[in-house]
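For this depiction, one protein chain was excluded, whereas all remaining protein chains were kept in their positions.
On to chain A.
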C-alpha cells in the first residue's frame, strides 16, 4: 500500500505507482518526441520511460539529481557519492548493475531505460568527470545484467 497503491495493477514499485497515476497499463500516451535524441525536446517524454538517448542528456535528466551537475555528489543526513574520479567505475559491470538494480539510497532506474540508454549513460560517466575508462559497455552487456 502506497500513496497511490489503490491504482496499482502489479506491485512493482515505480511502474506500478505510475501505472496507477496514469491509468491502465499500456494505455499511456507516448508522444512521438520521445524518440528524439536532442536533450531538450526529449525531456518529459513519458512518465515511465526517459526519452533522452545520448549519455550526456541522460546524465543531466537523471543522475545529476543526486550526483549533481559536476558529479561530485552531495552530503546531508546521508551521502550521494561522487562519480567524478570514482575508482569504483573501473569495473564496468558495477555501474551497470547500480543503474539497473540500484542499491541502498540509489533507486533502480533500469525499468525506465532500455539497454542502449543504460549503456550510453554508463559510458558517458566512465569517460567524463575525470574518469577515463575506454572499454565501452554494450547494450548486450546491459541485457545480461538485467
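One rule holds for everything that comes next: contacts are C-beta pairs under 8 Å (C-beta built on N, C-alpha and C of every residue); 3 or more make two chains touch, one makes a residue touch a chain; residues count from 1.
Keep in mind that, in the parts below, contacts and distances are computed from a predicted model.
Matching "Heme exporter protein B", "Tryptophan 2-monooxygenase", "Malonate decarboxylase alpha subunit" or "Phosphate phosphonate ABC transporter ATPase" against the UniProt entry of the left-out chain gives the name "Tryptophan 2-monooxygenase". The omitted chain makes contact with chain A at the following residues, 1-7, 11-15, 17-18, 21-24, 27-29, 43-44, 46-50, 60-66, 68-69, 74-80, 102-109, 112.
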